[in-house]
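As you look at this complex, bear in mind that one protein chain is not there, while each of the others sits in place.
Chain lettering (A, B, C, D and E) follows the sequence in which the chains are written, and residue indices restart at 1 in each chain.
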Amino acid sequence: MYDVVTFGEAMLRLAPPDFLRLEQTNSFDVTIGGSELNSAVGVSRLGLKTAWVSSLPRSPLGRMVANKGREHGVDVSNIFWVDEGRVGVYFLEFGATPRASQVIYDRKDSAISRLKPGNVKWDKILDGTRLFHTSGITPALSESCAEATVEAVKMAKEMGCKISFDLNYRKKLWSPEKARECFAKIFDKVDILITTQFDTEDVYGMKGAYEEVAQKLRDSFGFSTVALTLREVPTVLTGTWSSMVLDGKTFLRGKTYPLEIIDRVGTGDAYTAGFIYGYLTGDIRKAIDYGDALAALCHSVPGDFSWFTEEEVTKQIRATDFKIQR
Amino acid sequence: MYDVVTFGEAMLRLAPPDFLRLEQTNSFDVTIGGSELNSAVGVSRLGLKTAWVSSLPRSPLGRMVANKGREHGVDVSNIFWVDEGRVGVYFLEFGATPRASQVIYDRKDSAISRLKPGNVKWDKILDGTRLFHTSGITPALSESCAEATVEAVKMAKEMGCKISFDLNYRKKLWSPEKARECFAKIFDKVDILITTQFDTEDVYGMKGAYEEVAQKLRDSFGFSTVALTLREVPTVLTGTWSSMVLDGKTFLRGKTYPLEIIDRVGTGDAYTAGFIYGYLTGDIRKAIDYGDALAALCHSVPGDFSWFTEEEVTKQIRATDFKIQR
Amino acid sequence: MYDVVTFGEAMLRLAPPDFLRLEQTNSFDVTIGGSELNSAVGVSRLGLKTAWVSSLPRSPLGRMVANKGREHGVDVSNIFWVDEGRVGVYFLEFGATPRASQVIYDRKDSAISRLKPGNVKWDKILDGTRLFHTSGITPALSESCAEATVEAVKMAKEMGCKISFDLNYRKKLWSPEKARECFAKIFDKVDILITTQFDTEDVYGMKGAYEEVAQKLRDSFGFSTVALTLREVPTVLTGTWSSMVLDGKTFLRGKTYPLEIIDRVGTGDAYTAGFIYGYLTGDIRKAIDYGDALAALCHSVPGDFSWFTEEEVTKQIRATDFKIQR
Amino acid sequence: MYDVVTFGEAMLRLAPPDFLRLEQTNSFDVTIGGSELNSAVGVSRLGLKTAWVSSLPRSPLGRMVANKGREHGVDVSNIFWVDEGRVGVYFLEFGATPRASQVIYDRKDSAISRLKPGNVKWDKILDGTRLFHTSGITPALSESCAEATVEAVKMAKEMGCKISFDLNYRKKLWSPEKARECFAKIFDKVDILITTQFDTEDVYGMKGAYEEVAQKLRDSFGFSTVALTLREVPTVLTGTWSSMVLDGKTFLRGKTYPLEIIDRVGTGDAYTAGFIYGYLTGDIRKAIDYGDALAALCHSVPGDFSWFTEEEVTKQIRATDFKIQR
Amino acid sequence: MYDVVTFGEAMLRLAPPDFLRLEQTNSFDVTIGGSELNSAVGVSRLGLKTAWVSSLPRSPLGRMVANKGREHGVDVSNIFWVDEGRVGVYFLEFGATPRASQVIYDRKDSAISRLKPGNVKWDKILDGTRLFHTSGITPALSESCAEATVEAVKMAKEMGCKISFDLNYRKKLWSPEKARECFAKIFDKVDILITTQFDTEDVYGMKGAYEEVAQKLRDSFGFSTVALTLREVPTVLTGTWSSMVLDGKTFLRGKTYPLEIIDRVGTGDAYTAGFIYGYLTGDIRKAIDYGDALAALCHSVPGDFSWFTEEEVTKQIRATDFKIQR
Partner (left out) sequence: MYDVVTFGEAMLRLAPPDFLRLEQTNSFDVTIGGSELNSAVGVSRLGLKTAWVSSLPRSPLGRMVANKGREHGVDVSNIFWVDEGRVGVYFLEFGATPRASQVIYDRKDSAISRLKPGNVKWDKILDGTRLFHTSGITPALSESCAEATVEAVKMAKEMGCKISFDLNYRKKLWSPEKARECFAKIFDKVDILITTQFDTEDVYGMKGAYEEVAQKLRDSFGFSTVALTLREVPTVLTGTWSSMVLDGKTFLRGKTYPLEIIDRVGTGDAYTAGFIYGYLTGDIRKAIDYGDALAALCHSVPGDFSWFTEEEVTKQIRATDFKIQR
């Protein structure tokens, strides 16, 4: 009986402090991150009942991953615990103009990459759940993960959940062909697609303005709602955030937020979290407003997660200046 | 026989490092801060004989507060040491656009909030002192603090000190009515008022341009000198600093300093320090020049205090570029 | 329907790193601690369904406290959230021979100190719960907390819970007279008393050998089970841990563990956690074995909490050497 | 034309600071370690010309591993750089009595595990080299590594190198049967065997006193020299180090060093380094003296490497007290 | 048989973290820096065989300096090790607008300042070397260093090396007169001069546009190639990098790079490294491209060194955006 259930991998994130290069560092800051867990944390913090489904090894690192979701109220009781398989790791190097930030993945052979259809009790988990969310990373992890994702989406549809999907194309994990092939099996069940122009072009070769791309996506796959996010980064440490939503036949635009970027990883997932929260507690207008505000805020916080409360996001939506708050 | 005596509270300041949110942090950077101590430190470092009057508990934290003033040459021998009452604490979270920085106070029941008229030997302390300074925070701490502030200001007037006052309105501590009521008892004795348009509007509802507000203040209360400071912050981490002074009937403007903001807390107190230093060692022109330069510089240094020497401020006033100094 | 419910205060714990004195430090390591939360975390990690009841302010620090319990699976949904009252703070200075470690509390006026009978829905929370635990700290926080504690213990008895109680006498919070007066109202309902010879002497003037003291306690108050713990610390950084239990008329002794002490705060609460876990999943023999092992292990870990799994504790009980584990 | 060439894996070592548990940490100290690189570093620092042979991926982490060897003068020009395969990782948790320290390996699929016979130009590398060293870890990494190890040892023998071998049995990597099978192919070429009673018992079931075990090893495999090291650790943080050598038919004992253990990982490799250095620049007496002193010293230094100079080790061998050196 | 040999001092660099002022800090970040070592490291990392010549004391700090060069593959076997003389130190304070960054040198009486002609075996070192590089700092260190520099440059010319020279005028070390006097002895042997308009004006009083200054330098001293670098810093933390080269009679301009400045010390030396690399592996066009790119990138990395690979610099030259690299 959850409001939102998400499904995917979370990794140990290891990042050198103070703009040190990976090759140069003597320590790593340790946090946890993974697209669908990031979104689950964001939604849970805003006040909805949320569960995250994944597979983890029985080890201190596996427990650390689960702990960090649970810390924010995310239900982790449906994780498939195993004796084999690693916790994936990703290394994050923060850059400054002209050096771009950089992510190096070391996620092969993670516990979740061995997950198979049947491992997760979807019927029990999704019973009464309002919305199921996953992203294009989950099926890209392995063949069996692709099958497990299809299984999950199908079950979610059957159980009457709304389904949201972030395209999240990772070219190091699979080819556009493989991605299209997998997506073809699930896109007819997806209600809300969240993506960027870059990913759409990479996977489907769709080019053009916001509106065109959104319309093409709707026309091709029948999504009720398509959200396109845009991060403009004239420099590595500054930029703007905005998004555009095609809901049915209506186009909506949100605010454009200026950004001083402390940590941009996970901000797309924060958008998803805010969007889902607004969607489930209001309407598309609220979805885009909370998505944009939470995404923008998330750029200012170290780590993948969006450490904000409903009250803070609401306040941000109405904020007009950047004075210190006493 | 001090050049300057200031009176007020200082607190333990606890701030997460590296833009972490309060809820998220695993450590706090510890410094000491409080408006009137900040100003005393600034003045002492510029070369004047300075004392800070307050009340502190006999404890490691109480000693830490006194130590940190003494480190900069501030005389702390007039502190009223007590067995009851806490050291106040404030939590500071550094933001980045669009997340504003945030201060949370936990200062209730501090030692100074229990201070009463008669606890401090003002006649001895202020004998031969040239200038007495306090701010609107001190009387806001408690009823007895308000009385103790009035006592101090009266005594300063009797002893022939110049009196400067920073309006420093804190709405979480008292209402505009209470503030006005208290200020009414002391403003006829104040020579120099330092404030901002925000505070003036909050307390007195005065609106309008710089010049108008300054003139209204002078006309209403008879201050010889009114200084209005302005920090413009288009983003959380960048901005400009400037100030305007109405001295008698003359308006003066200082330089407008561009800012890359490392830590903006305490910069208003640095202005006061620079202003008082210039005022006592030169004239109003020197006051505004040193006030602006010290305030601007203080934005670049972690902590409330302004760690600058007279030589450095003088050099900054004449500086024309930002090349590294070897 | 919990296995264990605990009730009490948790605080922000601020500790200088690297043996620095409080007066000397430039940073604090931040963790969360409080006797009953510490025990709840320990029990939850060992695998039982556990809830912690308390009161916290709606603030980043209040949320941090709840988060840190939730991180370990402790249910925090029964916390009484309020707008007034602080999060209590305690400062911990680590010593080395001959300097003893030192704790300074700044917990006055905390949210929980304002808790009143009626604020907590005990009937709902304790319905089906197997064991209720609190300690002598909770009623010592304020008059209304004492009443709320009596209310909770009575309700637990009515709902058929086993009740365990750690005497935990804090002389800075109340006098022996006050403590005895309060305990008189609840000790007839307590099944398991956990305490030390020091506390027993301080509150009841009972002196003598382990066995005598335990028997006096049982005879005076009718506890089914009395556990006495003993930490011997010939130096600040080394010592031994052991305990003795009088169960009905039977005396049991556990292993004596050698200790290299990294952080001794919270180890008594770890004993309680291990004891309760063993008691609810086995018998008194298991209770003392898990209590001793978890308490001993907890000395080696920074922070109040006992970061161990059931598997690790079981392994420790059987361990025979200190070789590195690969 | 090296004095010493070693062959094996080196990993990223990630260790929580300040006795934090792995599950609990927010940062990792990053160093590099691996048995044969550790020994190469030790030997190089003592003044001999040393090379380390391995395989690493072309990545920041791969470069970091090579850098850290090169920092100490180890020649890394013979590394086999590849595009596939990870840098192995090991997680190290420091314990304190009664909690043992713990190592968790995440080394599967490392670049070196894919190394095959023929990848390394042994004929060129070993030409003129005086001593070749590897350990039982290298062949345990994979089938192809086992073959590559046999290839290297054979070539070393052909090229006229002395060969030393540390048994270093890792039960998580292979079974005693597999180990024995592999060792059978190379032990007739090994001159110096370095091991412990634990490893000998695990692999060969040999039990008994020092002397017996050493003699059995020599009798079974024909080693010229057998060194057995002994670390006694009555507590996690204190202990003693000593070793015994059977050289031909002569038994030698070194000093027994008392230890305050800061970091025991890599100390066996430091023994190997000191032993080889003494062996190549003196005799067996010098070998055991430098082996013991360097191993003992290495317990006091964070990280796997032994950061000591020839002069310091010589001085330690003669040291009689622990006064501060000014 | 090196591609590049550089000659000069390297120091311990001590820098407060997090924008703390020198007077305020409780810790220093420790790295190694020195113009000619910085350039050697940059060149070595790009793939050329490089040696650095200097003098260091036999001490942990002396070894640290050599280690850090060796870590990047720089040959340090030609260092002149001595028993007398210190490792020089420089203190670096990072500023933010309007506070400029600041360097304080404590390098007097360093080992290299005592170096005399004859101490270094130049004939052996430079035999077969393609390019010799030093800067105006080396002869400024002492009278004997000036002589040793002249000796080295003469020998380099005799051995047929190309010679590059960075004017690097340090007014705290010597006067313009002294500098001109020394340069007069070596400029006829220098092929490539690298400098800035500031230094040229300080030493030679040459003013004017880029092109004029370059032409004057070529006309006065007969350099084949003159490179002028320009860092524009409208604020302390942002700016642009560009350079201009006069090669024979041809003027070349490179890209203008926007900069978010993390650490600008050593970036001029990175330019030299990139320039030399491009020059020796391509032509002047490649020299300016690699010089500019490496210099710009180096602004984003803490420490004096340029931690980049040939592949990364090449990629940067072609980069068009600042998106995160996954």
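As a convention for this text, contacts are C-beta pairs under 8 Å (C-beta built on N, C-alpha and C of every residue); 3 or more make two chains touch, one makes a residue touch a chain.
None of these values were measured; they are calculated from a predicted model.
Q: What are the shown chains in contact with the chain that isn't displayed?
A: Result for the missing chain's touching partners among shown chains: B, C, D, E.
Q: Which of these touches the unseen chain: C:V150, C:V236, C:L252 or C:L280?
A: Residue touching the absent chain, from the options given: C:V236.
Q: Pick out which of D:E158, D:E232 or D:E260 touches the chain that's been left out of the picture.
A: Missing-chain contact among the listed residues: D:E260.
Q: Of C:M1, C:A96 or C:A209, which one is in contact with the hidden chain?
A: In the complete complex, the chain left out is touched by residue C:A96.
Q: For the chain that got dropped from the picture, name the residues of subunit B it touches.
A: Interface residues of subunit B facing the absent chain: 63, 67-68, 70-73, 309.
Q: List the residues of subunit E that touch the chain left out of this view.
A: Subunit E touches the missing chain through residues 14, 21-23, 25-31, 59-61, 63-64, 67, 86, 89, 91, 93, 104, 106, 108-109.
Q: Considering the whole complex rather than only what is displayed, give the residues of subunit C touching the chain that is not shown.
A: Subunit C touches the missing chain through residues 18-21, 23-24, 95-103, 105, 170, 172, 233-237, 264-265.
Criterion: only the chains that are shown with their structure count from here on.
Q: If you check the contacts of subunit C and subunit E, which chains show up for both?
A: A chain counts here if it touches both subunit C and subunit E, which gives A, B, D.
Q: Could you label the subunit B-subunit C interface same or different, taking same to mean over half of its residue numbers are used by both chains?
A: Counting shared over all numbers used gives more than one half: same.
Q: So if I superpose subunit B on subunit D by CA, what angle comes out, to the nearest 5°?
A: 180
Q: Which subunit C residues sit where two or more other chains touch them?
A: 26, 63, 67
Q: Taking all chains into account, which pairs touch?
A: In this structure, the chains touch in these pairs: A-B, A-C, A-D, A-E, B-C, B-E, C-D, D-E.
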